[in-house]
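Heads up, one of the protein chains got dropped from this complex, but the rest are sitting where they should.
And now, subunit A:
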Amino acid sequence: MKILAVASVGGHWTELLRLLPAFEGNEIIFASTKQSVAETLEFSKFHVIPDINRNDKRKLPNALYKIFALVSSIRPDIIISTGALPGLLSIIAGKIYGAKTIWVDSIANVKELSLSGKIASRVADRTYTQWPDLTNKRCLFHGNVLS
């Protein structure tokens, strides 16, 4: 199976790497918002995607274009993201291109899902929260990135 794993630089990326054993035995392709994070990867395919947040409306068309182009060229079977907005856009693109999509909301969101997470829980095939008290019918809890 071909998996595209997407996370913005920083905490989102750190959380994504903590999920790696779940992907064993599959082809994995990473995407993040800064080239330098690829330094911590060995032997893996890596792509840079634009870094945007919801205050950057002007950058949205370009980001959408780049992310859709990436997803359409890779055609992954599965897209998984730990956030943030570029990850959500990847999930939406994945949905359109027929991938199975998974959102893992950041463990930083202890009181409610992130805004991207709330949207993802309506779009993605599966959404996880990392805190048991935040579960609802669209969002599961099965442990978190701590161990």
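The criterion applied here is as follows: contacts are C-beta pairs under 8 Å (C-beta built on N, C-alpha and C of every residue); 3 or more make two chains touch, one makes a residue touch a chain; residues count from 1.
Quick note on the criterion: contacts and distances are computed from a predicted model.
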| item | value |
| --- | --- |
| Per UniProt, the name of the complex member that is left out, chosen from "Glycosyltransferase", "Fe-S cluster assembly ATPase SufC", "Chromate transporter" or "Acetolactate synthase" | "Glycosyltransferase" |
| Touching residue (missing chain; options A:A31, A:A63 or A:I78) | A:I78 |
| Footprint left on subunit A by the chain that the document does not show | 1, 3, 9-15, 18-24, 26, 36-37, 39-40, 53-55, 78, 80, 100, 102, 104, 106-111, 114, 126, 128, 130, 140, 142-147 |
